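The structure under discussion appears below in the form of structure tokens.
Removed from the display is one protein chain of the complex; every other protein chain stays in position.
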Amino acid sequence: MKTKSGLPPFEHEIRVAWGDCDPARIAYTGRIPNWALDAINAWWEHHLGGDGWFQMELDRGYGTPFVHMSLDFRHVITPRHRLICKVAPTRLGSKSIEFRVEGYQDGNLCFEGRFVCVFIVSQDFTSRAAPPEIREMVEPLIVEWPEK
Amino acid sequence: MKTKSGLPPFEHEIRVAWGDCDPARIAYTGRIPNWALDAINAWWEHHLGGDGWFQMELDRGYGTPFVHMSLDFRHVITPRHRLICKVAPTRLGSKSIEFRVEGYQDGNLCFEGRFVCVFIVSQDFTSRAAPPEIREMVEPLIVEWPEK
Amino acid sequence: MKTKSGLPPFEHEIRVAWGDCDPARIAYTGRIPNWALDAINAWWEHHLGGDGWFQMELDRGYGTPFVHMSLDFRHVITPRHRLICKVAPTRLGSKSIEFRVEGYQDGNLCFEGRFVCVFIVSQDFTSRAAPPEIREMVEPLIVEWPEK
Partner (left out) sequence: MKTKSGLPPFEHEIRVAWGDCDPARIAYTGRIPNWALDAINAWWEHHLGGDGWFQMELDRGYGTPFVHMSLDFRHVITPRHRLICKVAPTRLGSKSIEFRVEGYQDGNLCFEGRFVCVFIVSQDFTSRAAPPEIREMVEPLIVEWPEK
């Protein structure tokens, strides 16, 4: 992934552990979307001065619930390496934001996913435009979706 | 477990699945306290007209956060049988309630646990006495802690 | 969803609980793909004489790891109703199988998802054709993907 600024995308590290694995001795499929969500939350924390979804909802008064996720699983994930999740926004609509998350172990792409969130008012869950503070922060970070 | 009324204790069934198991091909330890909590929540639902912790907190205005849990793991748990969790209150204090949960598979005791909760006011998380509606419902259901 | 046989698709019931919800008082997004997986595993159990992924891998010698999942979230999910997950296969390829899962609460579609699995030999994780016993069981159950 390449950002407009040329900077590498944000990376979030996951410690894959024994309890994440199933009897096939690889990470259970159901854990993977959760790691992608953890990585997106960590991306917000990194770019909003420590504020993740919790502070966004409770302190800033808006939220970003998910309306879509799709993931392709490319390679098994095990506890033998840390899982490095690269996260970047790929689109900022008037009322929505889309993320790309790529998970790597030992240099191999293990999963890639697309996640779409909408902006809402925390208090009543109604749709709203992306807050200006978010728009300003997100726009320079947008990456292009890779060509297949 | 024997209730004062002579009725058998409440039972909650868990479907243990592939994703609950670790590479040793048994349920991962971390899943077991969660099942015990699910069973206690189901016990509340059963005895409060369908209201579990969610409705208790949001509709009734009180909650029962945990201050203690202890579990002994007696037998491995696998997906080959349903896990039957027996739940009963063992003590009702002025401001607290204690539960016993026993998990069985195929007639074998797999785990037993003790869980202590306190009553709070939802809105400000302050301690409060057990609500009268709870006291009335719980008292006939109390079982004695089994002798070792 | 309509099956070729005219029978309604398999349904799996989920008890959504307090611990599944986030501070927005709705089920956390990360729980939803896990419920869809639980429903698919329950579908296998129902149609394979009680055998889910655990028995499939350990006793039958083959597995069905996921290579893709995509979900659209249509409506919030809460503990106020059971979540009814309808599951049906939508395609059986030579080496893969695709499922549709729809989650309903109180008659409202809450999520819908597409899941693609491939057949593997348990022991060495190599690709294989769908076992004949699976092909025979699955074919009459295939439903058409609904028109948008």
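Which chain is which? They are A, B and C, in the order written, and residues in each are numbered from 1.
The definition used in the following text is that a residue touches a chain if its C-beta (ideal position, glycine included) is under 8 Å from a C-beta of that chain, and two chains touch if they have at least 3 such contacts.
As the structure is a computational prediction, the values presented were derived from the model and not from experiment.
Colleague: Let's see if you follow the contact definition: name the visible chains touching the chain that is missing.
Modeller: So, spelled out: the chain left out of view touches A, B, C.
Colleague: For the full complex, which residue in C:9, C:30 or C:113 touches the chain that was left out?
Modeller: C:30
Colleague: Considering the whole complex rather than only what is displayed, give the residues of chain B touching the chain that is not shown.
Modeller: Per the touch rule, chain B residues meeting the hidden chain are 23-24, 29-30, 33-34, 37, 54, 57-58, 63, 65-73, 76, 122, 125.
Colleague: Since one chain isn't shown, list which residues of chain A touch it in the complete complex.
Modeller: 15, 17-19, 21, 25, 34, 37-38, 41-42, 52-55, 57-58, 78-80
Colleague: List every residue of chain C that touches the chain not included in the displayed model.
Modeller: Per the touch rule, chain C residues meeting the hidden chain are 18-19, 21-23, 25, 28-30.
The working rule: only the chains that are shown with their structure count from here on.
Colleague: What rotation angle superposes the Cα atoms of chain A onto chain B, in degrees to the nearest 5?
Modeller: In short, 180 degrees.
Colleague: Which chains, taken as a pair, are joined by the highest number of C-beta contacts?
Modeller: Answer by contact count: the chains A-C.
Colleague: Work out the mean Cα position per chain and let me know which chain is farthest from chain A.
Modeller: B
Colleague: Can you tell me which chain is nearest the middle of the complex, judged by mean CA position?
Modeller: C
Colleague: Based only on mean CA positions, could you tell me how far chain B sits from chain C in angstrom?
Modeller: Taking the average C-alpha coordinate of chain B and of chain C, the gap between them is 29 Å.
Colleague: For chain B, what residues touch not just one other chain but two or more?
Modeller: As it turns out, chain B has residues touching two or more other chains at 18-19, 21, 25.
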